[in-house]
Each structure stands twice: as C-alpha cells, then as structure tokens.
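Now for chain A:
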Amino acid sequence: MNVAIDIFTIVAISAGAVFFMAGTVGLLRFPDSFTRLHALTKADNLGLGLIVLGLLPQASGLLGALKLVAVWVLVQLAGATVAQLIAHALRRKGPPT
Partner candidate 1 sequence: MSVIQALDIGLALLVLAVAGWTIAAREAFASVVGYVAYGLLLSLVWVRLFAVDVALTEAAIGSGVTGVLLISAVVRLRKTEAPAAAERPGVVLRALAAALCTVVAAALAAVVLLMPDPGATLAPEAGQHLGELGVGNPITAVLIAYRSFDTMLEKVVLILAVIGVWSLASDGNWGGVAGPRRGARPEGALAFLAQLLPPLGIVVAIHIVWVGANEPGGAFQGGAILAAMALIVLMARLTEAPEIRRRWLRLALIAGPAVFLVVGIAGFAIPGSFLAYPAGWAKPLILLIEAFMTLSIAATLPMLVIGPPDRPPS
Partner candidate 2 sequence: MSAAILAGLTGAALVGLGLYGLLTDPHPLRKILAFNILGSGVFLLFGIIARKGAAAGFAADPVPQAMVITGIVVAFSATALAVTLLLRLFQETRRATLEPDAPAKTPDAGVDG
Partner candidate 3 sequence: MLAMALALATTGGGYLLVLAVIVPVIGMLLSLVVGGRHAERIAFALMPAGLGLALAIAIEVWVTGQPLVYILGGWPPPLGIALRADGFSAVMLVTAALVIAAAGYFARGGFATPPGVAEKRAPLAFWTLLQGLWAALAVVFLGGDLFNLYVALELLTFAAVPLVCLDGRPETLAAALRYLLFALFGSVLYLLGAALLYGTYGTLDIVLLADRTAAEPLVAPAVGFAAGLMTAGLLAKTALFPLHLWLPPAHANAPPPASAVLSALVVKASFFLIVRLWFDVMPGLASAAVTTLLAALGAAAILFGSVLALRQARLKLLIAYSTVAQIGYLFLMFPLAIGGHPWSAEAWSGGVMQTLSHAFAKAAMFLAAGVVYEQLGHDRIAELRGIGRAMPMAIFAFGLGGLSLMGLPPSGGFAAKWLLMQASVESGQWAWAVVMLVGGLLAGGYVYRVVAPALDRATVALKAPASRRREAVALALALGAVLLGFAPPEFFDLLQIGRPVAMAALR
C-alpha cells in the first residue's frame, strides 16, 4: 500500500516537474510576450497542480491536505488574474514586442 502511494507521489511530482520545464522552455522559445504569458501561467499552474496532487497522500492529516489544495486554488486564481491583467496592459501598450 505504502509503495503504491509512494509510486503515485513520484509519478505525479515528476509529471509536475516536466510541466515546469515545459513552461520554462516556452518562456525561452516563444517569440512575444503574449505567448510567453501563456507558457508561464498555464504550464506552471498545471505543474504546481500535479505536485500538490503528488504531495496530498504525504500530507499530515486533513488540514494539511486542505491547505495544499487551497494553495493550488489560490495560485490558479492569481495566475488567471495576472494573465488577464498583463494581457490588458500589453494591449494598451500597443503591438506586442
């Protein structure tokens, strides 16, 4: 049972780490701010989600798990807002560079 849980954790966290890497690759390779913004907010948030998922079984009790989920929800919320705000700001500034 324990081994199964650990394997789940390892798989989820590894997948999360891969998404973080993908996000960074996107930041490096994408040509303009809009697309970079996508790479940043989408990929990284998914990566964090997977890491939180992987850590859930390791969490100490219900409160700990709840906090982990709350962290993820909050980052989602922040990511969505920031993407909106930055996109707005970019559009106000004129054509993307």
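A word on the picks: all candidates are chains of the complex that A comes from, given by their letters.
General remarks:
Definition applied: contacts are C-beta pairs under 8 Å (C-beta built on N, C-alpha and C of every residue); 3 or more make two chains touch, one makes a residue touch a chain; residues count from 1.
Only a predicted model underlies this, so the values are computations on that prediction, with no experimental measurement involved.
Screening 1, 2 or 3 for touch with chain A: in this complex the touching candidate is 1.
Within the complex formed with candidate 1, the residues of chain A that make contact are 70, 74, 77-78, 80-81, 84-85, 88.
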